[in-house]
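The complex appears here minus one protein chain, its other protein chains still in place.
Let's turn to chain A:
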């Protein structure tokens, strides 16, 4: 123990330690992290701006699951399975509590905040010329539109939300009513329309943009939001039907100036079925075997089903307007396999009985008493359970219905496609008094509607003869020769091989009912249904439109709460989720 008597050394050692301790903190412990960027390392040039855009879309993809769950489970086409916990049942029965993680709008605001941050910095970059005006316009408009899309979703689900356009330091402050007052949905729509209409650029990224590239085998062209589509949606929600139709019409005519015939006639036109080759996106049978149920075109490369499973080729491009891919090799992970598959998935959501009935109530042109888009395509019975298939075609083997490779969980988030565009456009046109046009797009297409039987010279027929945005030329004549841009349009029910949807009584209401029902048949499980129900209920000022649909779903599955839920949904304030989240989230 003599060691400790040597106090001189102990003191020296202590002094040294003290000196090191005081002198070092600021300097040599302050190492620059190698996997993160500092504030002064971002937003330096256009490539940093691109990184910000791509990063925001990456973050945005994290909302895919929530988007589909909220928009489908709250509506009438999807039910929770026996595996789903109480939070899913709450959404389905409209009794959402504050703890329900799906109720929290926080993750929407996280992405909105990222958008706000990027928009602010794009302004700064433009101010000192780190971006030229084209680069700035494209990126600013893209992120601005994406933000408007997010706010539209918030408005649909929460009714009143704070509209924040500046970056926020602490997201939890957003809950503070005094700091961030909430505005009504209508007012929000006005704000969104003003902002989005004011954006400097409305087209898709130009062909020479640094954001249009092939990355990891995916072309980025359809990754980004279509601004005209969102503008159409905003105006449609707000009840500005002509403006809505005008914006949609711009998208419908995307390929009208294309030099390639197949692009000009096919892109976003909802083309008729190729009955000989079956290389189309239509419900079809092998030719001359239409009476044989086993001759249904049901594979990943042909027919209606293939639009959800095919590689993004030319045909894919004729339908898809906005879709983001999930790849097993990269984050974020594809959430849909867990959500829907009962093979190596959690199997939480299934098609509702009501949805299945809707498809069973249709009659195909060959007399088969169903719509093949239902039990043949959109869902399948696997081990006795109905399984939503739209997201699983590339995951499950079509014959064995087992995963091809459980680690191969690629998939897609389906956000906007031509069928949806046609339905939305038809809804706007119908509201604007263009019933015939809406009915034509819904049923067998423009040529079929505007033709005159037995007339060979089509110079004056097979077209709408209406001003923009209702001008369509679907002429197909050989003497004299005409091929109007719309001559291949086959209508949605024509493409689905279904009998015409009948119109009863008031054609506005009747056609709108048909359009909304067709949206259920065509777009089921893609995350549009709740919005459709809310929008039409608001336009008709008739909560029963929405309440009856939810009642029908719950009633069809024998839910004792059905009547109580209907009563509740008869007042509009009960359509919305509670605007809450926990600090820990």
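The working rule: a contact is a pair of C-beta atoms (placed from the backbone, for glycine too) under 8 Å apart; a residue touches a chain by one contact, two chains touch by 3 or more; residues count from 1.
Following the convention adopted for this analysis, contacts and distances are computed from a predicted model.
Undergrad: Looking at what's absent rather than what's present, what does UniProt name the missing chain, "Surface protein with fasciclin (FAS1) repeats", "NVEALA family protein", "Cytochrome c oxidase assembly protein" or "ABC transporter permease"?
TA: "Surface protein with fasciclin (FAS1) repeats"
Undergrad: So which of A:33, A:259, A:369 or A:505 would be touching the chain we can't see?
TA: A:369
Undergrad: With the full complex in mind, choose from A:293, A:314 or A:404 the residue touching the hidden chain.
TA: A:293
Undergrad: Need a quick check: the contact residues on chain A for the chain that isn't drawn.
TA: Spelled out for chain A, the touching residues are 3-4, 9-10, 13, 286, 288-289, 291-295, 363, 367-370.
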